[in-house]
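Below is a structure I'd like to ask you about.
Left out: one protein chain. Kept in place: all the others.
Moving on to chain A:
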Amino acid sequence: MVMDMDGLRDAAAPKGAEVVVVGGGVTGLSAAWWLARSGVDVLVIDKGVVGWEASGRNGGGCSHYQSPLFLEEQRLWPQMDALLGYPTEHRPERIILAVTQGQWDQYRRIAGIIRSQGFAVDELDPAQAREAVPLAGDNAVGAIHVRTGGHANPQRTVQAYAWALQDLGGRVLQHMPALGLVLRGGRVVGVATPAGEIGCDHLVVAAGPQAEGLLLPAGIRLPLAAARAEMIVTEPLPPLRVGGTDGNGLYGRQTLRGNLAYGGGPHEWLDTEAAGPRGRPASPLLANLSRRLAELFPKAAHARVLRSWAGIVENTPDGRPVIDRPADPGNVTVCTMSGVGFGLSPASGHAVRDLVVEGRCSFAEIGKLGLDRFRDLPADWRERQGWVTPAAERAA
């Protein structure tokens, strides 16, 4: 999509809002929606179309047992269609199917972690697994049936947040990139855009990989590395009982239409450009994904692959989210979910709203997700972790 900068200059630049959110991904939009629900005057700006990056291109899973936001995620998802007023395609439950003994050991361990938080998980033997998952084959070793969790349609959900936000009086400005922060007296007072300065009392940055560069001038260091991850989708098949069935090293779901949409496997580290990715190409990895999906569902091996796609995903050095409102400058709240943002979005938006309005998260202890943990991170952390582009790898 080529941006029409002339058109933007002609557009009437809004003066500002109480809270400006940079980033119309799932996290920023949920945060804005939560703020609007609290009566806050909120404006979201995005360099392109809402949900155009990783937020609209992921597996749609909503089952994140490792997160402090897990309970809130589980509480909210069954209500989201009603709360937003637009369909998200949310469906409950997950089945994770193992086709090797190693996977089976791993998935049972996950079952234990989920059970320890008070949720029911059944363990299915191969025969039970084949009954629960008609596309499974003779290679099924076992499955765990997670009675909580679920999945939803990322593209539809992102748009639902945006529309629900507008319905509450919030504003969304697409094709309006944040070119920089406007600082006065040690505080952030606005965002520079091609249409001029947009003022704010409080700034929320949920700008994905671009957040790091945007925040630096405000003295906030948010270390991030971005990579490309890929998915495939098949033609529709008859519906499984639990659409959220995956396993065999894949994540994904059967859509309500019946398509199998799955991803997984190796990623490619990229350098982040301020204006966003210049391309999101698929690679031959689509064939490796096809192979594993046919192993997971032998009875779907005939299903035709219609598309593959890629998303650019940011990660923090430890892969954990940052949800923080640093003391300095004090009126900036930062959120990245480090590659695991879609499913947790109902809860992450709530947490950001709480930080902006109340200064603390009201429903969960999230202290370990602060920026403080990166205080002593060496400057060359990406190289040390090998999170560098292939060109940099070759050069090394």
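The rule is simple: a contact is a pair of C-beta atoms (placed from the backbone, for glycine too) under 8 Å apart; a residue touches a chain by one contact, two chains touch by 3 or more; residues count from 1.
By our rule, contacts and distances are computed from a predicted model.
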UniProt protein name of the chain not shown, from "Chemotaxis protein CheW", "FAD-dependent oxidoreductase", "RNA polymerase subunit sigma-24" or "ABC transporter permease": "FAD-dependent oxidoreductase"
Among A:Leu285, A:Cys335, A:Val356 or A:Leu371, the residue in touch with the chain that has been omitted: A:Leu285
Residue, one of A:Arg228, A:Arg325 or A:Arg353, that touches the chain absent here: A:Arg228
Selected residue (touches chain absent from view) among A:Leu270, A:Val334 or A:Ala347: A:Leu270
Touching residues (missing chain, whole complex) on chain A: 1, 4, 49-50, 56, 59, 61, 63-68, 70, 85-87, 89, 96, 106-107, 109-110, 113, 117, 155-156, 159, 162-163, 172, 174-175, 227-229, 234-236, 247, 249-251, 256-257, 264-270, 277-288, 290-295, 300-310, 312-313, 315, 318-320, 338-340, 343, 368, 383-393, 396
